[in-house]
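Yeah, one chain of the complex is gone here, protein chain that is, but the others are all in their spots.
Moving on, here comes chain A:
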Amino acid sequence: MSTVRIDNVSRWFGNVVAVNDVSMTVGPGVTGLLGPNGAGKSTLINMMGGFLAPSTGTVTLDGATIWRNEGVYRHIGIVPEREAMYDFLTGQEFVRANAELHGLGAKEAQHALATVEMEYAQDRKIATYSKGMRQRVKMASALVHQPSVLLLDEPFNGMDPRQRMQLMELLRRMGAEGRTVLFSSHILEEVEQLAAHIEVVVAGRHAASGDFRKIRRLMTDRPHRYLVRSSDDRALAAALIADPSTAGIEVDLKEGALRVQAVDFGRFTTLLPRVARAHGIRLLTVSPSDESLESVFSYLVTA
């Protein structure tokens, strides 16, 4: 059972602040590190993996500083996002080399290859592998020494649905065994399927932490903005504002549309068509105007 602690960590590159005063504790089980692209997820994982020094703050594994401490790799397995591997090796040679670097041998390498179901292609050169196969061999190389901590940077990128499910199952199993598994993703659904506990980072800041369902509810219940065009915008506006699910409406004369802010997502989505029908109004356009992942995450920062 191992715990990775990040204490008041900031990291900047020149004038750019990639991670800003983040503190979090990642313990046994599966944790999802969620955030849009460029939020600082890879920077955090690189610091947890000992490949980047924090500008301020500390990153430790069970109390031991990770940066410049080769000994921690006895307990940490890393699956990097970058594709580059030793392409001139076969899958088996690659995993075997990783085992040897841990002082292990062919038996452990074979076990790791079997765990990720890559034995069938182990004698092929890595250069001939698909993205998903590369990902699995990377996993095998990280698992070869049975680490208590597994760090995965965007592990599902490029995987087909079947491979994705297999990897999720494997990570779930590892989490259930008491290992500390942390994976990063910018895809909400991926995290939803796998991690009960999530850490959300947005623009380098730690936006939320805790149970996925609670955070998901927070995301769903946030004020939603819609752009609505109809056959009679003013009549529709009057009817909608009477309901408590609508917090505000602006008549955008330039766009010829209504800008509606709904506070109760579920109620508003059923209310809108009902009100329109009741008043004989035709809905021409209903489009969410703030559904990008970035805006969802940004909301969490202020929530």
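One rule holds for everything that comes next: a residue touches a chain if its C-beta (ideal position, glycine included) is under 8 Å from a C-beta of that chain, and two chains touch if they have at least 3 such contacts; residues count from 1.
Keep this in mind: contacts and distances are computed from a predicted model.
K.L.:
Write down which listed name, "Helix-turn-helix transcriptional regulator", "Cytochrome ubiquinol oxidase subunit I", "NADH-quinone oxidoreductase subunit H" or "ABC transporter permease", is the UniProt protein name of the chain that is not shown.
P.N.:
Not shown, but named in UniProt as "ABC transporter permease".
K.L.:
Which residue, A:Ile6, A:Val26, A:Ile78 or A:Val275, contacts the hidden chain when the whole complex is considered?
P.N.:
From the options A:Ile6, A:Val26, A:Ile78 or A:Val275, the contact with the absent chain belongs to A:Ile78.
K.L.:
State which residues belonging to chain A touch the missing partner chain.
P.N.:
For chain A, the residues touching the absent chain are 13, 18, 37-43, 45-46, 49-53, 68, 70-71, 73-74, 76-78, 80-82, 84-86, 88-89, 97-98, 100-103, 141, 153.
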